[in-house]
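Dumping the structure here so I can ask a few things about it.
All protein chains but one are shown at their positions in the complex.
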Amino acid sequence: MTHESPPNTAATRNVSASAEDAPMLVRYGRMLVADKTALVAAVFLAVMILCAILGPMLLGDLATRQNLRGRNAPPFDLSRGWAFVLGGDQLGRPLLARIIVASRNTLMVAAGAVAASFVVGTGLGLVAGYSRGRMSQIIPRLADVIMSFPSLLLAVIVLFMLEPAVGNIILVLAITRIPVYLRTARAEVLEIRERMFVQAALVMGASSRRIVLRHILPVVLPTLLTIATLDFAFVMLAESSLSFLGIGIQPPEITWGLMVSQGRPYLTSAWWLSFWPGLAIILTTLSLNLLSNWLRVALDPQQNWRLETRRSSDA
Amino acid sequence: MGHFIARRTVASAISLAFLVIAVFFLSRLTGDPTDLYLPLDASQEVRDNFRELNGLNEPILLQFAGYLGDMARLDFGTSLRSAEPALAVVLQAFQWTLVLALVTMVFVTVAAVILGSLAAFNVGGPLDRVATFFSLIGASAPDFWIAIVAIVIFSVGFGWLPTSGTGSIWHWILPVSVLFIRPFGLILQVVRGSMINALGSAYVKTARAKGVAPRPIIFTHALRNAMLPVVTVMGDQAAGMLNGAVVVETIFGFPGVGKLMIDSILQRDFAVILAAIMVTAVAIFVMNLLIDLAYALLDPRIRY
């Protein structure tokens, strides 16, 4: 979701001989089918995105209808209908339906915060690493300041003055996650800019912009993607701790993080309350990470033979 | 090198000043603490008196000037909550946090670097799959799950470890283990990723072609090159811990700076918020300086 055109174009230029004639999409499709785990991950994510788009529309009422006298219904009991297959929550609402409905807010907050911090952090990091002027001094200090500014204080300030709306939560979480991308991108650029191929491009008169985007960014990207996928889980859980303190998204809105933290007291008596939404967070993170690992191989001209040959040997 | 450190110190001092000014004014936008410290039924007279005694009714610029003046005499204000010097309160908590963060990061680094390298050396192999799977689950699972389940199993169930608190070395085992999991997962993934890149690079291939044994390849050639992002991400994780490991502190009753910070923010205890941010900021600035020096050590071509 965060990988835009530069890496793609970089990779397509280096298509390996075996599949040179196949259209790009078909080729990636084949590489995805070749990696079964990545395929499962991709399907899972696609389902989650569908849930996020359609869930609230289709299941909104089912997920909010309470039944105080039928609370904490245990999972795997179909007598109350399919929606209760994962059990009921502390207000007797079906967990499955709630997880599906909550996927919209959750994915919006997580994707928004991760994408924003990724783009801004990476951009600043590239500039800080490549520039040898004032920017290389000022930007890292900015990262220091953000790292030292407690995210909770930022949340209290923003949300005390504004509403606890989804957009503001994204803003708070995005700001606090900028430094890790910034510092990682910068550190890698510091090293890469000294490498031979960059020096060569310089000699040949390439513009700084072109060197950074065409030569340096593709090398930095895999590490940043690894961090970004795991940040998904971090952001989802950080959002829930803000809610827990009364500062983040609040009921009747739902997110997986909020469900996890509301189920916390029941951990030893009704584990399913926080287990399923927690599992949703884990599976989403896992899928993203597996997919990004696949992507790293698929995009790397030196490694994508692994996927291509496996396909041809399968066939 | 000396020049670099000197220049960096000046820049960091300016950042710190900026941070203090920002926090001072921004935190006061979050409301008047008076109501939080008095019973709901307190009369207007008592409220006015509270503001008067704590200097809250002065114009904000005057409050700031006063704060600067006190700071020049190394007085960082008094905690509204405990009526103790704010800096002493913070340092008291920070020493716990510092030890907890250091101990945990040492374990994390050793374990993640070794396992991550081994996983990268045989991509798709059994070790890689197992390590990746568990590290990812660990890194994305809610930390209080792990904490509570660990207490239920190891303290209540087996009776091997104390549930919480401080006092003996045994008390440190559960908090460190729980705190270990997320950074371990993340750093293992970063090590693995960078190692795969490094192992694919030309010079490692050359070394392999020459018949150098696998282990030296990993630990001398590739690792050194792959450490740049690893060191950076370690820094980010350590910074997170220096800001306080809130869940671990809350559940295990560890008197660290994370819970202090949260309570102070929720209670608008401005002096403590400021002192805590200053202490953690200095720690984070120093750490980032060390990391930048480490880059230059790892790769002599890096210049600032």
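Order as written gives the chain letters A and B; numbering starts at 1 within each chain.
Heads up, the rule we're going with is that a contact is a pair of C-beta atoms (placed from the backbone, for glycine too) under 8 Å apart; a residue touches a chain by one contact, two chains touch by 3 or more.
As a convention for this text, contacts and distances are computed from a predicted model.
Not every chain of the complex appears here, and the one that does not is recorded in UniProt as "ABC transporter substrate-binding protein", selected from "ABC transporter substrate-binding protein", "ABC-type oligopeptide transport system, ATPase component", "Methylaspartate mutase" or "Alpha-D-ribose 1-methylphosphonate 5-phosphate C-P lyase". The chain not displayed here makes contact, within the full complex, with A, B. Contact with the undisplayed chain is limited, among B:A42, B:I114, B:I137 or B:L289, to B:A42. Screening A:R30, A:R71, A:R195 or A:R214 against the full complex identifies A:R71 as the residue touching the chain left out.
The chain omitted from view is touched by exactly one of B:Q95, B:N122 or B:T206, namely B:Q95. Touching residues on subunit B toward the chain that is not drawn are 30-31, 35-43, 45-46, 49-50, 53, 79, 81-83, 88-89, 92-93, 95-96, 98-99, 148, 151-152, 155-156, 159-172, 250-253, 255, 259, 266, 268. Listed here are the subunit A residues that touch the chain not shown: 64, 66, 68-69, 71, 90-91, 160, 244-247, 250-252, 262, 265-269.
Simple rule for what comes next: only the chains that are shown with their structure count from here on.
Averaging C-alpha coordinates per chain places the centre of subunit A 22 Å away from that of subunit B.
Listing the residues of subunit B that touch subunit A in their complex gives 7, 11-12, 14-15, 18-19, 22-23, 26-27, 29-31, 132-133, 136-137, 139-145, 148-149, 152, 182, 185-186, 189-190, 193-194, 196-197, 200, 228-229, 231-233, 235-236, 239, 243, 246-247, 261-262, 265-266, 273, 276-277, 280-281, 284-285, 288, 291-292, 295, 299, 301-302, 304.
Residues of subunit A that touch subunit B in their complex: 136-137, 140-145, 147-150, 152-153, 156-157, 160-161, 179-180, 183-184, 187-188, 190-191, 194, 219, 222-223, 226-227, 230, 232-234, 237, 240-241, 245, 260-261, 264, 267-268, 274, 278, 281-282, 285-286, 289, 293, 296, 300, 302-303.
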